[in-house]
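Heads up, one of the protein chains got dropped from this complex, but the rest are sitting where they should.
And now, chain A:
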Amino acid sequence: MKNRPLWLNLVLLVVLAVMPLLLSSYGLKLGSEVLIMAIFVMSLGLIIGFAGLVSLGHAAFFGAGAYTVTLIGDHLNNTYVLLLAAILVSGILAFISGLLFIRSSGAYFLMITLAFGQMLYAIAYKMEDITGGVDGKPVLATFDLGFGAIDSRLTFYYVTAVAFAASYFLLRVFISSPLGKSVRGIKENESRMTALGYNTRNYKLVVYTLSGMMAGFAGGLYSYFNEYISPDLLNWMFSGQALIMVIVGGVGTLLGPAIGAGFFVILQNYISSYTERWPIIMGLIFVAIVLYGRGGIIHIVSLIWNLLFRRKNRDQNMQHKEGTGIDSSKSGTSV
């Protein structure tokens, strides 16, 4: 906590900024997709890793954001309003569903969020007149921040990069704030938090709502990115994939889930051109990481980093998980 690695944040910003120099036009598009997915998966990582709420219905909020931009966008082409509406609608959905579900925990929470997501999926699927049903719907709204429509891939890349950076720093501040620390405490030991005077349900509800809003923001961006949406965005398969990205990337960290998102989006992009068996491959990687990777990709990266640069006091560093955004509580000092 004390020598909080500003360098990590700086490196992140620099990487985001110089990426376009290295990427082809197609690479820029992929980069935007990675960053949008990273925002979404990061929002799921927040409730799983910091609040202990394992959801299998988080796509509901992503999809809600995407549908909000698309459906309202048919009538009103204002990017600020549409993105705000996406955040608001998904936030309200998260708040209401959280109010109902948050008292259940563990497997029950998983099942009930799954059911909620499937319910929204069914609605989008059935209400053909409005949503286009199973065929989905093209996105008519154009991305325009007031300086003319943004249609170059480079500019849109920078838009998503800024969106990602903003989301990341918001969460970074959040997890060290009184509210964020309290949520972490609830995950760690809810009964003690209650004894200390915390109304734990309120705290969980707040973080769940915040997470839903961020997922909705990502969904809204995705509408602009993909220019086409379908009910699949609400489906539990998508929620499950995001869950796998969180776990493979690294539970209990902020950047881990983002890295997990990048890893899978890029991998899928190259592998799906060779094989149709993408879900199986994703599953196998998942199993391998769970069995051998312990803290996920970010954990492996941090191990290598520590071996290379911080041999002296790596044990110390491993403890300061919040500082580095790297959680190694489970395997702690056993390098």
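Please note the rule applied: contacts are C-beta pairs under 8 Å (C-beta built on N, C-alpha and C of every residue); 3 or more make two chains touch, one makes a residue touch a chain; residues count from 1.
The working rule: contacts and distances are computed from a predicted model.
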**Prompt:** Looking at UniProt, which of "Transport permease protein", "Sarcosine oxidase subunit delta", "ABC transporter" or "histidine kinase" names the chain that isn't shown?
**Reply:** "ABC transporter"
**Message:** For the chain not shown, which residue from A:S24, A:S152 or A:N189 touches it across the whole complex?
**Reply:** A:N189
**Asked** Among A:L76, A:I96, A:A115 or A:V173, which residue is in touch with the absent chain?
**Response** A:V173
**Item:** Sole contact to the chain not displayed, among A:S97, A:T131 or A:T200
**Value:** A:T200
**Request:** Could you list which residues of chain A touch the chain missing from the display?
**Result:** 1, 173-174, 176-182, 184-185, 188-189, 191-200, 206, 210, 319, 329
